[in-house]
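Yeah, one chain of the complex is gone here, protein chain that is, but the others are all in their spots.
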Amino acid sequence: MKITLFIPCFVDMCYPRVGINMVEILERLGHSIEVPEELSCCGQPAFNSGYWEQARAVAEPVLKRLRSAEAVVIASGSCGAMLKVFYPELFANTPHEQAARELSTKCFEFSDFLVSKLGVTDLGARFPHKVTFHDGCHGLRELGKKKEPRELLAKVRDLELIEMGEAETCCGFGGTFAAKFPMISTAMGEVKCGSAMQTGADYIVSNDSSCLMHIQGLLDREGRRIRTIHIAEILNER
Amino acid sequence: MSAPSAQFKADAERLTHDLRHRGLIQTALKKYEVARDGKKANYQDWQSARQTAAEIKWDAINHLDKYLVQFATKLEARGTKVHWASTAEQAREIIVGIVRAKKAHSIIKSKAMTAEEIHLNDALEHAGFEVVESDLGEYIVQLRHEAPYHIVFPAMHLTRGEISDLFERELGSAATDSPEELTMIARRALRQKYITADVGITGCNFAIAETGMISITENEGNARLTAALPKTMITLLGIEKVLPRLDDLALFLPMLATAGAGQAITCYNSLYGGPRQPGESDGPEEFHVVLLDNKRTHLLADAEQRDALHCIRCGACLNVCPIYKNVGGHTYGTTYQGPIGSVITPHLRNLQTWKHLSMASSLCGACTETCPVKINLHHHLLQNRRNAVAQKPVWWEKIAFKGFVFLMNRPRLFELSKPLARLGQIFHPLIKGTALDPARAWTKTRDLPDVAPETFKEFWRNRK
Partner (left out) sequence: MSEREKILGSIREALAVNAPLPGAHDHHAPAVLRHRDDDVSQWLPAVGQTFEQRVERFHANALDLRADFHLLNTVQEMGAKLLEIRDGENWQKIGTHRGELTDAVSAELGLPTIRTDDGYDVRELESCDAGISECDALVAQTGSVVVSNRSAGGRALSVLPPHHVVLARREQLVRDLPAAFILLKHRYAPVFPSFFSFITGPSRTGDIERILVLGAHGPKKLTILCV
């Protein structure tokens, strides 16, 4: 299969290893990857802030470029939800509505793609650590995926998954929310970090790097031992 | 920034730092969660129950004129006086008018968020009437001259110690740390009020069109007493409370209790179809029902968000909201708190003044997931944001997003920003967290990630 990888801006700039690991995993499974280099952003910041006209201005080139894609895999749950769930809403009652609906059927978040589309759960990975999983809200509620990442982690050798009490509770990132209401965002992050640390895990793993960016930012500031890691990084460990 | 927006931010700042307060709400809501999950699990199919409930409410709201007419007609046929109030002011006038005409000396009231909405108690007290809240939680916040903290649990933010101090001060009772004794103190104080009240005012959970009855859900029994003893009974309800059929309650009564309080069903669910009828031995001589619009028709006209009127005021969305759990109910500064409050307040009051509540959300979707009638809550928050911008964009935000579009649609320019970011990173520690730091909103409490030595796109290009 030819897989089109959509790399969101912050993954590109700050967490390239997430993308690199995805490429390696998918190539090892025998697929070819294309990365549309001219696409930088899905438009979510403008969309979430209510500036839908500006969001469309950024999203239209994305729609156009991805039209011919066979399958689009997105390196983040929140951008994945933007393409799959919110583009149809953003383009409702516009000439691009149909294109948005069609794109929606071809979009997958990474762990969902492996499990549901490729039917793969065992990647031969090994990660001898205790981890706890953070369910990013977009992946969990917009895309409806909870068991897929866990099915993948279950096949990772020597990995111990300990669920945290607040696994499904929002970490507090929420995009522009983190900057507009930093005190609430931080409080929510504290609850998440506290719950994660209670498990005694060495790593917090998620399929959404934007959440992990926020959580790691808090952990670094507080000097905590526990570290964040994206699921693609674990799945590529040997 | 509107005054409510400034108040929200100030209170959020203060309360998110108040670990005692955060701990209190989160402990209380954890108990609720455990109870709720237990009761939900007993259902044969909770998700199907939600769909049926959502469809019944869709039927009710999308045929609202028909059902309201049926409701009023049935009530009037048995001697109830039905009043229609377009505005809060009219509703207050109607109720004060009834109370004056009855020359009431004392009024007993059971819990009614709609009465909070129209500031009824203030109007009655201003007109010289004593109003006593009979619901324990409402009674407590009334004594403290405070608004209810939560639409279902008005005194959730208080400890038993605070309540004991309050009763000592206001009622002259002995200090105690027993919730049972505190409840008995309130019970004794209120007993006489029930018996001597001339007028009882209630709210309403559901208005049954088919049979012309109002349905009241409670645990304490104070609403039953309010509807049994005083000579005049007045019920205030929003027009959206309608349910088409009597047996729709077979679904709504348990779902309201489970979603709202983690109970299988609340202690008392009572139906009232009129004043005392011929042959009946007690009950009010006069029964008045006041139907309130107060801009509900405004929300009705927004077809995209009309389902917000399906709300049964269970409070489940408040209970799961991570924002609510960290800032508490008073921070919202308005009658309806939490996700539903954030959705409807711009419609019931004013969009520009109250849009900040729709912004103060990470859009996690827990509210939509939990709503027993499937209101699309978090998407409505997004729609409120879009509507607020369409009506009146924030000038600097508009510029910023135009810049965002400019940058994102020019990949080569965006590539240039990366070495610039790396450069900025070197100097950033000098100003990190200070007033000069443009990223201060983030860096006050969190570290920023480093720009990678080789970005993904750079890696991809080098690979080829």
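Going by the order they are written in, the chains are A and B; count residues from 1 in each one.
The rule is simple: a residue touches a chain if its C-beta (ideal position, glycine included) is under 8 Å from a C-beta of that chain, and two chains touch if they have at least 3 such contacts.
No experiment lies behind these values; they were computed from the predicted model shown.
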item: Visible contact partners (per top-of-document touch definition) of the missing chain; value: B
item: Sole contact to the chain not displayed, among B:18, B:59, B:415 or B:454; value: B:59
item: Contact with the hidden chain (one of B:154, B:315 or B:449); value: B:154
item: Residue ranges of chain B at the interface with the undisplayed chain; value: 28, 31-32, 42-46, 48-49, 51-52, 54-59, 61-65, 68-69, 72, 78, 83-86, 90, 134-137, 140, 153-156, 158-160, 163, 179-180, 182-184, 186-187, 190-191, 194-195, 211, 213, 219-222, 224-225, 227-229, 239, 246-247, 249-251, 253-254, 261, 264-277, 280-283, 291, 293, 297, 300-301, 303-304, 306-307, 310, 373-374, 376, 379
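Throughout what follows, only the chains that are shown with their structure count from here on.
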item: Rounded Å distance, chain A centre to chain B centre (Cα mean); value: 32
item: For the chain B and chain A complex, residues of the former touching the latter; value: 9, 12-13, 16-17, 22, 26, 322-323, 325-327, 359-366, 368-369, 379, 382, 384-390, 393, 397-398, 401-402, 404-405, 407-409, 411, 414, 418, 421, 441-442, 444-452, 454-461
item: Partner chain B, residues of chain A touching it in the complex; value: 7, 9-17, 19-20, 35, 37-41, 43, 45-52, 54, 57-58, 61, 89, 137, 140-142, 168-170, 172-175, 177-189, 191, 213-214, 216-218, 220-221
